[in-house]
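What follows is a structure written as structure tokens; I'll ask about it next.
Left out: one protein chain. Kept in place: all the others.
First chain written, first letter: the chains are A, B and C, and each begins at residue 1.
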């Protein structure tokens, strides 16, 4: 069955859309829109009937692996269960069909929801001021560095560098550049934490910020976090918390209490947005009092009246020191990804404080159990833990011995896992660990699933002892097999060629 | 991967449901419900978490073939496209969460919809009085025979027999028995229509009704329908239209105009309800004036007032001759499958009168085109058309020559089609045609799909010429292969055995 | 207008040429002129999707749904919360759009769901056999009657007045077809009168029918009712509210032969009465007399576990006039909702939910019966529904009270006087887990005001409130 795109389906004249009738007196279109401003030939969009359209996309959807169908232990991505309740409530017309420029007096429910979500997120982070506007984690990072810049500039300081550990997500250094700073890498010590000596050496008056993930991408909570905070603050820099790994510590430990000034959340990770095959996401930030004035606007203001609270969106005339009073401005249109707020707010309502803590505890339990299974004799020889002995919500194994002893790389193991019906873990990240395999099971998986995954790894290692070529050429059972990525990049074909 | 049921998943203590808190003063439960009336041990329902539950059913859903994924030319089943608009409007809370005993004054929208649907269906059938209550086609048939019985009895007549052609759907004779009548079969003539001589011979004063499908299950419109009607009415019997094949003639020819007294519709065929893997359906009936008084109740009454029309549900005090005035009573609870009414009403609104006609015309066009493709040289030798030369919305081929010449049965062809990604046609029905293959493409399929199906049949015949064992052992690519149905019936295992 | 068709002018030309005709009309040449429709259907023109949506939304807004008011309506269908995952699963193309699974190789999903559903229903009822669903509750009762008729050929049905009026009426409608006499047994103190019940059962009794909890919400002594039929040929049929079976003695342990009922409470929407599903469970003796589809487990040629429709020789498409029922299309999708709901509740949840309803129902009965002018219609044990008596002037008085409550956003329940023979001033009040104590307390206030207003009006005027 040859794969065809929607552009290769249909036939000239087919259509799914029925245009409403023209119900106004017709005026010469050329008069309304002169030829010079007009399109001459219609865009070559597909010409398909509705049944064809539905069938095409239903069919190709089945060529995706998805979280609702199987285990998805992608490290750093927190692929936890997506409750369908969230889709239901986000789809209520009062939320889904609310225009973003509806006057605050006629969007009180939405503003109340956002206000409540801000409070709840602030409580989880241990920081009082939340801005929901950023569209994803990386957008939150950018917001965090821009408020850092504004904070320093407001104090008359020009700082040029941002410190990031070598275990950082790629978004961190990319954001640093976009915010006009220079990246300075900080090393990792033998326990997988920040190398304090290196940090001390690099923390100077030019440093604007240290961006840190804690637990970091090795799944290790930095035991020196209080000292790190002290060092960073001593040079007047801000401490930024990359919230990608917040799922490890909700209700257990709070970034604000650790000394972080700025935190971003990935609502699409810790607060269970469906990932949509690559978005949408949402990346709110929380900040301390001293950073608050620089937050993006508009901000949500609650005023208590005799008839109950009234909510408003405010961008101007904010009192000194208030969130947004010296705002960096907007980061995008409107108020952020509200549909994501509805979902994450529902999640927080369902779980409550205790439930969030239980989620993190179970995430850490599941990760440690799977780690224990994968450090059993016969496995750990090939896939040792990169750093430490235990982990938080995720852990990183090294496939280097496996590669050396069995001749199969981490990539081969990953591809062979596909044949076992599992989504592979994150591979080759963090860069610090050779042939890295980064595994995050999340709290919503059963022990049976963890066991089945461990069994599959064992089976693949055993199989490789007999015949490494099986894994080397895997997968076999997927819609397509290994794809030529080099050719794709060399001569990019990034759209369907169409006949004139 | 071993197939397990939901009862084999989970673990003691797991749960998806969170019970609301007890918010009233607790009273000793034994006092409220004495031990003698109580259940002692809880039912052994599954104990699963929500993520497990979702994943289980999403996974097994993928073991189904469905209309949104491929061609489904199941004869007599009218597997036409199911627009998603219908699911959307049926899901509006004003429809989906409306209690069936809500007072008519507070369910005016629902009653207006049902009233409008009755009028539209009546127009399609050419009969003035519609009752929406029956739950499916067979339920409509039963309604039809019970009103026939009431009609005759009201005239002081006792009739004992119902005529059904030998091409009839199995529901027809089964219904006859349930309604307390005896089945008398009428033969088929050489052209595939009713054998008029046989009909004349059997039509006597004991006959209550002739049940007819027109076009019949051979896809043939009976050219003698006017004469048939005359014969039946001459002996005082009613003429019943099995609406399973109504999709052939909407807007082209109307049962009422053909002389039928009673018609049932399959909303889940002609009016595009999704079939749900075996329901729900909906089988309204329409009747002529003389049959109307016997219709099930309640009936919908429209009263026009200064403020617009008012709708009511009425079961008693109906004026003589009015629909339901001498009702046979209820056939089920409440008002019928309202959710199906919403969908079919939406369909009629989308298509309008012209669209319904276009649908039937295209259904007949598609069937004849596919028939032409399958009667090309090299195919018709193995799969000749059972009767006639052309067809209406469906046609029946005979696999007898194929069986004889190539050694593959109709069943083998059907199973091999599965490997080509098609749902097979209806097989071994109607009984009149040896090795029958009953094909109904519907109007919503593209020419490309019809061509691909014809190509597949050609390929299977060619393959069988080389090696019949391939088809004989097909399918190969399906979630399971041929199943042992005999063993299933001999020692039925109809539930999951559970540990105490 | 689109009719969801794909035929372009080019397609049409090629297809007509392949067929060998000059026009579509020629394909209809076989239809005699006298029965052709010339003018076209007298129906409005087709509309774009957005306009159909707008129209259906407008109609929906003319209804007062359970989302628009706090409803205590029950009497057969109940405003239970339907978990969102059920909507998702029921709307998946793979479950929504296939036909009945005639080709088991590509229908394992649906067949396994049926098998699981059958398992869940047999667990719930304590009976060993379940089919894969019938239409809905009342017609399931009638189907049980037909089973009894085929099984023993006797001439009488004995029916408790506690049976839902729709079930009793449906049974009567169908019994006419096969000529069975229906005998009614009255209630006494809210439950089936044991003496009259025993007296009505004789050697010619084909089946006996009761409901548990009965139409007035009272829990019947099912075992005693079944025992009374022990020495007769009668098939004992019980109509059950499945949501109560976490705490009520299961029919299979009470001597009931056939347990049927309305499945809506299990994960199905109200939908103004349908589609939902009926369940149909029985003792082993009736396995080969069951109506409808039954899924069974088997193996494929490679020895893999699989499921098929089984015992099809009972069915109309095989057995024709000798079939055990004429049912073909049933309620597979709704039954999916049922088994997913039961799995969602789970072994503990169904009991917890039952106990919660028991407590809240008791509280509601006590609270509402304490309202001036309101009393209980009976004092039998109740689980989720109970009957009140309002001291007002007949059904019209009750309807006015209901209207007043509805105007305050509270629908207090079902006026029993709407049914022929129903208590004229009775009101049937139902609870689900969505009805909180706060709502019950508020209903008590609203009802008190409404009853007081009605009684005041009745003494001074006869005007109907707006």
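Quick notes on this structure:
Throughout what follows, contacts are C-beta pairs under 8 Å (C-beta built on N, C-alpha and C of every residue); 3 or more make two chains touch, one makes a residue touch a chain.
These figures come from a predicted structure and were not determined experimentally.
All shown chains touched by the missing chain in the whole complex, by label: A, B, C. From the options A:186, A:263 or A:342, the residue with contact to the unseen chain in the full assembly is A:342.
When you scan A:205, A:223 or A:378 for touch with the missing chain, the hit is A:223. Among B:6, B:67, B:85 or B:127, the one in contact with the hidden chain is B:85. Among B:50, B:198, B:222 or B:394, the one in contact with the hidden chain is B:50. Residues touching the missing chain, restricted to chain C, are 49-50, 53-54, 57, 67, 81, 83-84, 88, 91-93, 433-434 (touch as defined at the top). Chain B residues in contact with the hidden partner, per the touch definition given at the top, are 10-20, 48-52, 54, 58, 83-88.
We take it that only the chains that are shown with their structure count from here on.
Each chain's centre was taken as the mean of its CA atoms, and the one lying most distant from chain C is A.
Chain centres here are Cα averages; for chain A and chain C they lie 46 Å apart. Separation between the centroids of chain B and chain C, computed from CA atoms only, is 20 Å.
Within chain C, the positions touching two or more other chains are listed as 1-2, 4-6, 11, 46-47, 49, 51, 83, 85, 87-88, 93.
Multi-chain contact residues of chain A (touching two or more other chains) are listed as 11, 49-52, 58, 83-84.
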